[in-house]
Structures are given as C-alpha cells and as structure tokens.
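Below is one structure. I have some questions about it.
Removed: one protein chain of the complex. Kept in place: all other protein chains.
Per-chain residue numbering starts at 1, and chain names A, B and C are given in the order in which the chains are listed.
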Amino acid sequence: MILFQSDYTEGACPEIMERLLATNMEQTPGYSEDVHCMRAAELIQKACNAPDSKVHFLVGGTQTNMTVIGAALRPYQGVLSAETGHIHVHETGAVESLGYKVLALPAVDGKIQAEQIDEACTLHKNDASFEHMVQPKMVYLSQPTELGTLYTKKELEEIRTVCDKHELYLFIDGARLGYGLVAGGNDVDLEALAKLTDVFYIGGTKVGALFGEAVVIKHPALQKDFRYMIKQKGGMLAKGRLLGVQFETLFENGLYMEVSKHAIRLADKLREALIQKEYSFFVENTTNQIFPIMEDTKLEELKENFGFCYQTRIDENHSAVRFCTSWATKEENVDALIAAL
Amino acid sequence: MILFQSDYTEGACPEIMERLLATNMEQTPGYSEDVHCMRAAELIQKACNAPDSKVHFLVGGTQTNMTVIGAALRPYQGVLSAETGHIHVHETGAVESLGYKVLALPAVDGKIQAEQIDEACTLHKNDASFEHMVQPKMVYLSQPTELGTLYTKKELEEIRTVCDKHELYLFIDGARLGYGLVAGGNDVDLEALAKLTDVFYIGGTKVGALFGEAVVIKHPALQKDFRYMIKQKGGMLAKGRLLGVQFETLFENGLYMEVSKHAIRLADKLREALIQKEYSFFVENTTNQIFPIMEDTKLEELKENFGFCYQTRIDENHSAVRFCTSWATKEENVDALIAAL
Amino acid sequence: MILFQSDYTEGACPEIMERLLATNMEQTPGYSEDVHCMRAAELIQKACNAPDSKVHFLVGGTQTNMTVIGAALRPYQGVLSAETGHIHVHETGAVESLGYKVLALPAVDGKIQAEQIDEACTLHKNDASFEHMVQPKMVYLSQPTELGTLYTKKELEEIRTVCDKHELYLFIDGARLGYGLVAGGNDVDLEALAKLTDVFYIGGTKVGALFGEAVVIKHPALQKDFRYMIKQKGGMLAKGRLLGVQFETLFENGLYMEVSKHAIRLADKLREALIQKEYSFFVENTTNQIFPIMEDTKLEELKENFGFCYQTRIDENHSAVRFCTSWATKEENVDALIAAL
Partner (left out) sequence: MILFQSDYTEGACPEIMERLLATNMEQTPGYSEDVHCMRAAELIQKACNAPDSKVHFLVGGTQTNMTVIGAALRPYQGVLSAETGHIHVHETGAVESLGYKVLALPAVDGKIQAEQIDEACTLHKNDASFEHMVQPKMVYLSQPTELGTLYTKKELEEIRTVCDKHELYLFIDGARLGYGLVAGGNDVDLEALAKLTDVFYIGGTKVGALFGEAVVIKHPALQKDFRYMIKQKGGMLAKGRLLGVQFETLFENGLYMEVSKHAIRLADKLREALIQKEYSFFVENTTNQIFPIMEDTKLEELKENFGFCYQTRIDENHSAVRFCTSWATKEENVDALIAAL
C-alpha cells in the first residue's frame, strides 16, 4: 500500500533525524529557552528579513491557530475566515472553545478576497445593532489554502489595505507554506509575508520536520506575553529544543526550500500525467495537493494499492479525491500511481 | 413619534404592574425560591400539561439561550441553527463565548427543516475526520422565527424524529411565543411544544412582562443542576420573586394569551392595510412582526413620525423594514400608521 | 415570620415603584439607549464628580462582576481577591467560566491590604517560571466587604499606589455601597471611589431598587466596547429604561443616601442592643450586616419567628449568624427582634 492521503505519513527528513541524534544528550534548559531555539529564531528572522519580529515554536497547527487567535482577540471579537478554512471546519471548534466566533465568508477555490472583508466590516459598522453582533477583528487566511491554491501578492496587498482600513489583524496559516513558496506561479515570498501580515507561521510538520510550526509575530500587541499564551493553551513543549533543532536544520542551508521543491516536482509530474489522461480537477492549483475528479469504479480499483483522501461527491458516478506529495514522497511511488491511473 | 420598531418599547401590562405593587413589601427568600415562583411554575406546568417538567425563570433571552445551551453541550459539541437564528447573528457570540460552535444551516423564511438536520448529522458521522469537526448535539429553533414565521406541528414532529435518530436535543426559543400561539394558522400549542422539545421557553419580555423568560425543561439530563448554570451565567435574579409574580399574573387567568391576541389583531389590521395598498413583503407571516418592502422615499417620509426597523436593501430604490405590534400597541397608533402609508 | 436574612427580601422603595408606574407606557428605544438611562448616567457622573467616566447599567452583581472582569483581562491574566471575596466563593465560578483565575489572598475581616498585593505581584515577576503562572492584572475589592467591613481612604490610596506600580486595574464591587457610604466611620465617598478606582459599581438591588447595578468606568481601556461585553454576557436588558428610571429616582434627590441611612440607623440600633446584651461578634463593622455569635439553643428559638443566615460554627455550642437590615426594614421588626434576644 502506497499512501498519498496526506503530507504527514512519514517521520522527518534525514538531516533532521541526524541532528536530533547528534544533539540528543546535550543538556539544555526547557521550554524553548535554549540555544537551538534562539538560533532557529534568528535564522527565520533573517529569512523573512524581519529583525523586529518575534519567532516562537509550537508543536502543531491547530494549537498554533488557537494560540495566535486567542492572543489577538477580545471576547466579543471574531475572526473572518473562508468557509473552507481549517479553523472553521477541521479543528473541532478549537477557536470557539476559546470563546471566539469564526465569521465564515463564502470562498472561491478556498480563497476570500479583500472586497468581502471590506463588506463584512462595513456592514457591521453600519448596523444599528452592531453591539449585538460579533466585531470582526482578524482575518485568517491559509497559504496555500485547504484546496492548494495560492494568494497572489496583489491579493494579499489588497487584503492588507482593507485590514488597515478596519483595524484588523492579518494572520496567515502556513501549515504547508514551503509547498506554496516554491510552487509554480507563486510571487509571495517569506519577506512579503512578514511585511504584509501581523503574524503568520511556517509549517514544519508537513514540510520535513517530525513536528513543529514557527510563528513569526510582527505586530507588537501580539508579541506581548505570547509565551504565557503558549503555556496556557498547552503548547509549551518541555523539551523545546526539539523544535529549535528542527527549524535550525531546515533554515540554516535552505533545506526547507529544497524539500519543498522535491514535493512540488513530484506533484507537477502527477498533475501532468492526470492532465494527459484527461482527468478534470475539482480545483486547479500548483502546490502539493492534487484534486482530480475520478469515476467511482476507478477509485475502488486504486484503493487496493493506494491511499488517498475522499474529498466530495461530484455526480452519481464521480467523486473528487485528494492526492498529496511531500518532502518524503518517492518518485517510484508516483510512477506506480501514474501507471495505475 | 410613534414607535413600531420592536415589541419592547413599553413597560408591562397593567395587571403585572398592579401585582408588583401589591406584593412589593412582602418578605420572601431570594433567588426564585419563593411562593410566587413556585406557583408560577405550577401554572406553567399545567398550561403545558407537563407535570414532570422543571420550570425556571430568567431575565432575558440571550441569557436564557446561553444558559440552556451551556447546560446541554459537551465542549466539542455544537448547536444547529438557522443562519438567521438569534444565537448566530444577534447575541454578540454569547454561545461561542461559552466555547460552543453554532452550526449554521441555510434557512428559508427563517426556518430550517428536518432533512437539513438529518443531512448535517449524517455527513458528520460519515466523515473520516469526524473527530476533527464539531459534533452536532442540539437543534435550536425559534417559534416564531426571527422573521415572524411559524413551524407547523408536522414540521416539528419531523424534526423531533430526526433529533431522536441522531440523539440531538431540541430547544425552542420562544421569546415571542405568545404571538405565535395565537397567530392565524398556528397549530402548535404549549402542550405540543412540551411534548416535542427537550426544552423551550415562554417569552415574557416581549409579551406583557417587564422582563422574564420561563424555561420549561423536559429532558432529565438538562434538569439536573440547572440552577448552578443560571447562577454561573449571571442569570440568578436576587429578587427572583419579581419573575414569579409576573408569570403568575400572566398564567393564572389566561392573560398571556389575551395580550398576545391584542398584538395579533392589530398586526393583522396593519398587514391587511399594507396588502390593500399593494405593498409586497420581504417574508409573509401571521405574527406580530411585519416586513413590508417600501420605497426609500416613502421610508424617509414615515421616519419623521414613526419608528421602525431597517431590515435590508431590496433594490436601488426599495428596502424591507420591520413594524412590530405588541401587547401595548394602541389601535389609534396603528390607524395613524395606516393613514400615513 | 420576620426576615433579616438578607437585604433583598422586599421589592423596591415606593418612590421607585411610583416612577416605574408613571413611565410604564412611555415608548422608548431598548437596550439602555433611552433618555432615562442617559439622565441617570449624568446624575451618577455628577455624584461622583467624574464627567469623563462612562456609566452602564446591569441587572445583577454576579453579571456585573463577570462583565467587568471579562472586559479587563487577557486570557492569561487573573484577578486578585480576598479569599472571602464574592467572586471567589459565591458566584459558582462565573469568573473562571470566562477563563480567568481568581488569585485568592488571605483576608482579615474580609479585607486585603496593599502589601499583600505588592508581594503577590513581586513574587510573580521574580519567579523564573513566571510565564507558567497566571499574571495578576486586576484587584477586586468589595466596599463594604462580604463581612460588612469598610476600607478606609488611606487603605484604598495605598492599594491604588500598588496598582499603579504593577499596572493593575482596581475594581470595587459596591453591591451594598450605599450602606458603606453612610456607615459610621466611613471616609470614602463616591468621589474618592471614582478617583481611586478604574471601575466600580453602585449597587441598586440591595439598596432600594428592584434590581440594578450602575457601573462607573474610569479607565479608557475598559470603557471601549463595553456594551458588546454586556450583550455577550447576557446582561443587556431589553427594556433598559427600567434601570435608567430606577437610578434616576435614586440619584436625583439623594434618595440613595436616604434609604441607606434608614438601614444603618436600624442596624446601629440592633448592634447596640446586642452589645448591651453582651453578645460578642464574629466580625465588627458599622454597616448593615451584623454577625453576632449566639448559643445554638438561642438560635433554635429565634428561628421560629425570625429569618437569618447561618454563617459559621464557632464552638460546640455557639455559631455566628448574620442579620441584615435594609432600606425596607421596619423599625417594629427590629424592636421585635431585640425583644426576642
């Protein structure tokens, strides 16, 4: 059985495993107050050209989303998100469990646009009962989105402008950020993200690490006391240096980009093969998640040898599914899948 | 200026004011542990033919909704509601502030149907990632709805069946219940509500009382420890007997129905006049909220003498607005409005 | 049976009942956006000599405490309180239900002192694991305290100084404030409270009103968006003018002080009688709550005709109990109690 169902089916890239082994018996203080975390933070500040940012390391994505959002909002404020956003759909209500409403907006291909945000805020402000409604205060985007699509620099700039207009924080979930950074057509690099957002994170779990997300906080109001928030939300790893060591490895010699490119190269190969075989797609994108539409009979056949995700029913005989590549995907497995299509 | 903007523009009906005066210097224990609350509860149990129910009195609607929902849900569970539901739109995220997600469903004329609920629960159960999603556990309806429409008995029976199938609690918000009970075409009486729901409430604030909502709890799991919940959520009135006195007055001789009929008679008069003048409606209903569509110029003119609520823009020159009648509406004011139309 | 168990056994003072009756059929907008609330707010600003303050009206004390505290704290912050404080003991964890820890300090006669607050904050800041502990950010006091004692102006000034040193908000719960303002030996008036605190409230429920607490907010950070908080926490009364009318009545001609004096005069009479009969006291104070220590046999006897509160066991044969007077207490009832002692 060959698994394409997600980008977290394996452990970590060998460089990280080696480094964890090499540093295993070092003695360090706990809770990310060690030299590895410090160095990893510096490497990331540099990669983002954001010397004034603060970088924190958390274990997973849901944890990161809830900690960041909890650090930003007052009790009566909410976070605008695509209706397909991870926080709205796939985190068992983690944001609500902290007391905050996710204000869902209709999305096209997993994306929302500046005008929608502007409209939502304007409607709120102009409503006579505005105090009876949740006040929008943050925008949550994913780059890439849940559907593997990417915001362009222009789109993000427009969203930034609207955020400034309505005093909203802009937060980007980068659980799969590496795959977006190196994807075809992408024009948003780390520096642009650091410049346009108030806070974003660089996903490690799905991009070469055993686990770990690096949060880059630009806005001073969100920087303040952030470690209290991490601890309270259960995200303060005792052996924090594990996170430091991993991100040090990923960012000291460009490994993060390198492993991302591997995934994209194989995704492109698979995508190309699907196009040639005239499959259509549930959504078109250039990142590591591919959403072909297939006959159900074909899916039954594939299921015997390949793992993939069921996405949604298209019609009586067809469904959309998801195949992922990752830093760990073997070319021979992609070839086997292509042969089986 | 004559106000039609809501059904809470006046104080309370004279019978209640008299009774409050008459009992003013009685000494009673606090926190609704007095004879008036006890008697009011018995009158309501009787009116609902629900001797096994527990009746509690709270001050307002949002408070009641959050207390009931908080008593019912586990942290990872959510409440299904029409996207137009009061808890989703007009309570500043009170339900989310307790940690629970409102699972909004598309609504037609403010109502959701059994099939939608069934589908949402079935999708949840069949999703491979169901544990990553909020588990539906309660259905929240309003009778009448935010748009003044009513569920039929058949619709409620179908929803009850789906609730039983998926082990959901059924909760009905009756903030304007009186106006629904006596409205044209209604076939859902108090007894049916008590039989079909796990918990519902009888609104006093908008139906003759100074304030107060009577919660009728049928399901034993929701009855347990409910007073702890009331206290924690800030709804335990020190002089609880004020609530008891009011509901005693409303329910001992049919006053609740009587004042409701007054409002409906005047609403019908206004509705009839609007129809004759060939206004169309944003939504058709038979209760005390009327939503005509009017020219903006006409609205500007009316605004000088009449208070009403802006509902939504219809087209470049037309808007939908809301006029409410209530137990307190004077016929001469309705006549004046009709004359001005 | 004559009840002395609390100061909320009756309705409201006649002046308030009359005014509620007189304004009953006035039409006003809801949610405290009416002329009565506006005027009441102005009267209170004036009484406090605090023109820059914002005044809001809520229904009850627990509701007020949770709304104010929720408006002030970030998720990782806590509120320092006497271990006997109402928020720590008698609100079913309402503050914790919003996510905040009550940081309890040992109290003497219901009071905490500036040095304790200073020490708690200093310990926090100097602890190497400070981020693993709740950060103190607010001080909660009651005036009078749960045990009827009063802070002196000097004590409050010292506490203010410590609050400034550690950037803490100072919040005073004045559920029984009237009885403190006019009590023997008190040197803290409304103006001093408005000057020394960031937020405090003037209790109506126990001091002449049917219900209602007037929150006076001095600190701009707490003023911002406070009405969103009121709505979310279930405290936005639909017929808000009921609160306005009551506080208007209490503050336009000194009624608040007048009814308070009545209670204190009768409390002093009862206290004097107890002293003459050589009862000792659980705590000594000058306000409307009296805590004599009595033989259990005597209490059994009294119980047949008088209601009072059991406070705590003192020894095998003695207990401390609480008698309250209020604006509504009849002198003949106090005389009857004195005769029975």
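Here is the rule we go by: a residue touches a chain if its C-beta (ideal position, glycine included) is under 8 Å from a C-beta of that chain, and two chains touch if they have at least 3 such contacts.
Nothing here was measured: the structure is a model prediction, and the numbers come from that model.
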| item | value |
| --- | --- |
| Identified contact with the non-displayed chain, of C:Thr92, C:Gln116, C:Gln232 or C:Ser326 | C:Thr92 |
| Among B:Lys54, B:Lys231, B:Arg271 or B:Arg322, residue touching the chain not depicted | B:Lys231 |
| Absent-chain interface as seen on subunit B, which is shown | 31, 70-71, 74-76, 98-99, 131-132, 135, 225, 227-229, 231-232, 236 |
| Residue numbers in subunit A that touch the chain omitted from display | 1-3, 5-6, 8-12, 14, 17, 20-21, 23-30, 59-63, 66-67, 91-94, 97-98, 205-206, 210-211, 228, 231-239, 242, 307, 328 |
| Contact footprint on subunit C, counting only the chain that is left out | 75-76, 78, 89-93, 96-102, 104, 128-129, 131-134, 309-310 |
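What we mean here is this: only the chains that are shown with their structure count from here on.
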| item | value |
| --- | --- |
| Centre-of-Cα separation between subunit C and subunit A, whole angstrom | 49 |
| Rounded Å distance between subunit B and subunit C, as computed from the means of their C-alpha atoms | 33 |
| Multi-partner residues of subunit B (at least 2 other chains) | 91-93, 97-98 |
